[in-house]
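Below is one structure, written out as structure tokens; the observations come after it.
On to chain A.
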Amino acid sequence: MTADVATRGTTGAPAARRVPTWARALLWVVLVALAYLLPSLLGGSDRIYTTVVLVAIFAIMSYGVDVVLSYLGEVSLGHTLFWAAGAYTTAILAVRSGWTPIPALLASIVVTVLLALLLGLATLRTREFVFSLVTYAAAIIGLTVVQNTQALGGSDGVVGVPLLELPAFGGTYVARTNAELWPIALVCLVLVVLLVARFRRSRLGTTALMAQMNGELSTAMGVDVRRTRMLVFVLSAPITALAGWLYAYQRSYVSPDLLSPTFLLFMLTAVILPGRRLLLGPLVGALLLTSQQQLASLGGDADKIVLGGVLAVVLLASPTGLVGIWHGLVRRVRGSRR
Partner candidate 1 sequence: MILAALVNGLALGAGYALLAVGWTVLLGAARLVNFAHGQLYMLGAFVTWFAISRFGLPYGVAVPVALVVVAVLGVVLQLLMTRMTLDQNIVNLMLVTLAFGYLLQGGAALLFGGDPQTIDSPLQQQDLALGAARFTGQDVLIVVLALAFYALTFVVLGRTDLGRMVRGVAEDPKLAQLYGIDAARVYLAVFVFSAVCAALAGAVVGPRSPILTSMGFEEVIVTFLVVVLAGVGNLVGGLVVAIGLGLFTAFFGTFFPPAYSTAAAFVVLLVVLVVRPQGLAARR
Partner candidate 2 sequence: MSALLDVADLRVRYGHSLAVDGVSVRVGAGELVAVAGANGAGKSTLVDAVAGWSRGRPAVTGSVRLAGQDVGRLAAHRRAGLGLVLVPEGKGVFDGMTVQENLRVVRPPRGTAGRPYSVDDVLDVFPRLRERIAARCSTLSGGERQMVAIGRALRAAPRLLILDEPSVGLAPRLVVEVLTHIRDLVDAGLSVLLVEQNVRAALEVADRLHLLDQGRIVASGTAAQMREDDRVAQAYLGGLGP
């Protein structure tokens, strides 16, 4: 039973099994190296570097939602709160108190974990949609509160976030441009993907999936569904906060728009468009959406229609996402060959 669930949760598990571990590891290293070189292969313009850095940041942001939505089956609409908390904590500490990036990141993680605990505890005993509503309300109200609180910069936000400086061999590595930020963003992305991959194989990951597939059965098998939900939710928050941390440095300012439904819709669409429960799904989703917004933008309001429209169409036409459409096509082709 457990094995069955776990297998279904892993992309292309049967095919991957036959490949030896070292070959798979090598494949991943080659993939990461290719990803690193991709922007320069595409011409290396500033626009390309901006796009790839944003893809990495938005993908990390979406992985937080992915963990909750794909494996727990709960809709968290409050991850913009963690995204903004990560960015705001970083910006405020860096601008006003002169904190360096690593301590700022740790502080961001602490803040978001506390927020997630608070929201998780408040919704511990509630039914499925109340969880979504409370998280949604938290994000929307967070937007109003941040806009009106001068200590958080009000509607102007916090400007003048310094450059991202990390200790490196023989001094410091300073990310002055998006091209220089790219290696850091990529490393963060790879670490997050590794973390999610680890989570999928972990006891917590399989338990979450079981609780989603059959809550009653897993309760009968001794799974504490509430505890699982809480743990997964709290784990997911710092992932999104990490993206917020990066974004604060990338954009060099933070503002209340981080809490706007735009980022919320982006996260959800990035997970759902490729298909839920795919390891690289959120990355592919973030890639598609960011490319559209950066390289083929139709203007703010029209982009909203594109984003909302994509999400609605996918859910109505193929709730399993592009992968579902692909499987459908493959089945049809095979069927017609017979």
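Convention: contacts are C-beta pairs under 8 Å (C-beta built on N, C-alpha and C of every residue); 3 or more make two chains touch, one makes a residue touch a chain; residues count from 1.
On the choice of candidates, all candidates are chains of the complex that A comes from, given by their letters.
The shown structure was predicted, so the numbers you read here are calculated from the model rather than taken from an experiment.
Only one entry among 1 or 2 touches chain A in this complex, and that entry is 1.
By the touch criterion stated above, chain A contacts candidate 1 in their complex at residues 69, 73-75, 77, 121-126, 128-130, 132-134, 136-138, 140-141, 143-145, 147-148, 261, 264-265, 268-269, 272, 300-305, 307-309, 311-312, 315-316, 319.
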